[in-house]
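With one protein chain removed, the remaining protein chains of the complex are shown where they sit.
Note that the chains are named A, B and C in the order they appear, and that numbering of residues resets to 1 at the start of each chain.
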Amino acid sequence: MQSDWLFIGLFLLIVALFPGAPIFLAGLIGPHKSSIPKAQTYECGLETVGETWVQFRVQYYIFALTFLVFDVELVFLFPWAVAFGQLSMFGVLSGVIFILILFAELLAAWRKGVLEWA
Amino acid sequence: MIPLSWYLIFAAILFCIGLYGVLVRKNAIAILMGIELMLNSVNINLIAFWRYRSADGIAGQAFAIIVFAVAAAEVAVGLALIISIYRRRSSIVADDMNMMKW
Amino acid sequence: MTPEQIIFLIVAVVTLVAGISVVTSRNLIHSALWLILSLFGIAVFYVLLDAGFFAVIQVIIYIGAIAILFIFAAMLTRRVMQDTGPQSNSNWWLGALIALLLLAGIAVVLVNWQGFTALAPELINPSGRLSQLGLALVSPDQYVLPFELASVLLVAAMIGAIFVAGEKKQ
Partner (left out) sequence: MNFLTDPINFIANWLGNLLLSFGMSQTLVTVILKFIGAGLVGTFGFSLVIFTIWLERKLYGRIQDRLGPNRVGPWGIFQTFPDMIKIFTKEYITPIGVDKIVYNLAPILSVSAVLLTWAVIPFAPTIVGTDVNVGVLYLVAVGSIGALGIILAGWSSNNKYSLLGAFRAVAQVVSYEVPMVLALLIPVLLGQSMGVNSLVNAQNVWFIILSPVAALIFFTSSLAETGRAPFDLLEAESELVAGYQTEYSGLKFGMFYVGEFLHAFTISALMAALFLGGWRGPWVEQVPILGVAYFFIKTFIVYFVVVLIRISMPRLRIDQMLDFNWKFLTPLALVLLIVTAIVEKAFIILVPSLQLMEVGVPWVRAGVHLLMNIIVVWITIQLLKSHRIKAVRVVAKPRPIAVAPEPPASVIS
C-alpha cells in the first residue's frame, strides 16, 4: 500500500522534471534580447488601458460553488460504490436517497436560475 | 516509525498558525484561509488518532469525512457573504464590517 | 532516522512554512497559492497515515475546489493586483501572543499524556478499509444519519450561498 504511494511520489518528482528541465535548458540556449516594446502586454496592438484585474461576473463564482458542493457529495459516494456488493437493501436505498438529494439540489439550482449564463 | 507525538505537535503548530491568521489578518478572505488551516489541523488529528488508537474501527475516518463536508459548506457560505458585502460596501476589510454595531 | 521520518520532517517543514506564508503574505492570490501548497503537504501526511482515500479527497476537495473558490472570490473582490498598506492589524503582537500561549498550553497538556509517544499498530486488512468505510457510512446503526445530514447541509449551504452572492434581478 505504502509502496504504491512511493511510486506516485517518485513519479511526481519525475513528472515535474520532464517539462521543467527542457524549459530551463531552453532558457539558457535561447537568445536574450529584451526590449521595452517587446515586453508590453499583448492586446492585438492596442495599448492596454487600466488595470488587468477587471471586475468579473459573479456567475463564475456561482458555477464554482455549485461544482464544489457536487464534488464533495460525489466523493462521498465512492466508498459506497466500492462496498456495493456487501451492502444491505437499506444501505443501497440510503445511497439512492443521497443521490436523490443531489438531484433535488440540481433542480433547485435550476429553478433559481443559477444555471443560466445570460 | 513515526510516533504519534510528531503528528500531534505538527497539528498543534498548524492550528496556532491558522489562529494567528484569523486574529491578525484584516482581509476577510484571508481570515477564512486561516480557518481552513485550523480545520485541516483538526483533520490530521482525527486521522492520526484513528491510525494510532483505533485502527480496527472506522470512527475517525467517518468524522474526518464530516469535517470535509462542513469545511466545504463553510467556505461556500463565507465567501458568498464576503462577495455580497463587498458589493454593498466596496470593502472586504473585516474592521469595516460594522453594520451591526448600530 | 528511518526514511519515513525524513519524509515526514521535510513535508512538515514545507507545510508549516507555507502555512506561515498564508497568514503573512501581502498578496491575497499568493496567500491562496501558499494555502494550496500547505494543503498538499497535509495530503502527504494522510498517505503516511495509511489513509490514501483521504489524501486524494484532500486534493480533489481542497485543491481542486476550495482553493479555486478562494481564488475566484479574491478576484471578484479586488480591482488591483497589488495590495497596498499593511495586511495585519495594528495589534498583531497580541494575536501572536495568544497563538503562542495556546501552543504552549497544548504542548503542556500533550506531554503529560501517556499515549503521547505511541507507535502505530500494524494495520489489519489495509485494502478492505475503503469498503468498510462505505459500509459504515450507510449502515443504520453507524453513520447513516450524519451522512445524509451532511448532504442536506451542503444543499442548504449551496442555496444560501447562491441567494447571498447572486445579483438581484431587476
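A few points about this structure:
Throughout what follows, a residue touches a chain if its C-beta (ideal position, glycine included) is under 8 Å from a C-beta of that chain, and two chains touch if they have at least 3 such contacts.
This structure is a prediction, so every number in the text was calculated from the model and none was measured.
Shown chains touched by the undisplayed chain in the intact complex: A, C.
Contacts to the hidden chain, counted on subunit A, fall at residues 1, 3-8, 10-12, 14-16, 18-20, 22-23, 25-27, 29-34, 36, 38-44, 48, 52-54, 56, 60, 63-64, 66-67, 70-71, 74-75, 77-78, 81-85, 87, 89, 92, 95-96, 99-100, 102-103, 106, 109-110, 115-118.
Listed for subunit C, the residues touching the missing chain in the whole complex are 3, 29, 33, 36, 52-53, 55-57, 59-60, 63-65, 67-68, 71-72, 75, 81, 127, 130-131.
The working rule: only the chains that are shown with their structure count from here on.
Contact topology of the protein chains: fully connected, every pair of chains touching. Chain centres here are Cα means. That of subunit B falls 6 Å from that of subunit C.
With centres set at the average Cα position, the gap from subunit A to subunit C is 17 Å.
Across the assembly, subunit C contributes 50, 53, 57, 61, 65-66, 69, 73, 76, 132-133, 137, 150, 154, 157-158, 161-162, 165 as residues in contact with two or more other chains.
Shared interface positions of subunit B, i.e. residues touching 2 or more other chains, are given as 65, 68-69, 72-73, 75-76, 79-80, 83. Contact residues of subunit A toward subunit C in the complex are 1-2, 4-5, 9, 51-56, 58, 60-62, 64-69, 71-73, 75-76, 78-84, 86-88, 90-92, 94-95, 97-98, 101-102, 104-105, 108-109, 112-114. The touching residues of subunit B, when paired with subunit A in their complex, are 65, 68-69, 72-73, 75-76, 79-80, 83. By the touch criterion given at the top, residues 2, 4-5, 8, 12, 15-16, 19-20, 22-23, 28, 31-32, 35, 38-39, 42, 45-46, 48-51, 53-54, 57, 61-62, 65-66, 69-70, 73-74, 76-77, 83, 86-89, 92, 94-96, 98-100, 102-103, 106-107, 110, 115-121, 123-124, 132-133, 136-137, 142-143, 146, 150, 153-154, 156-158, 160-162, 164-165 of subunit C touch subunit B in their complex.
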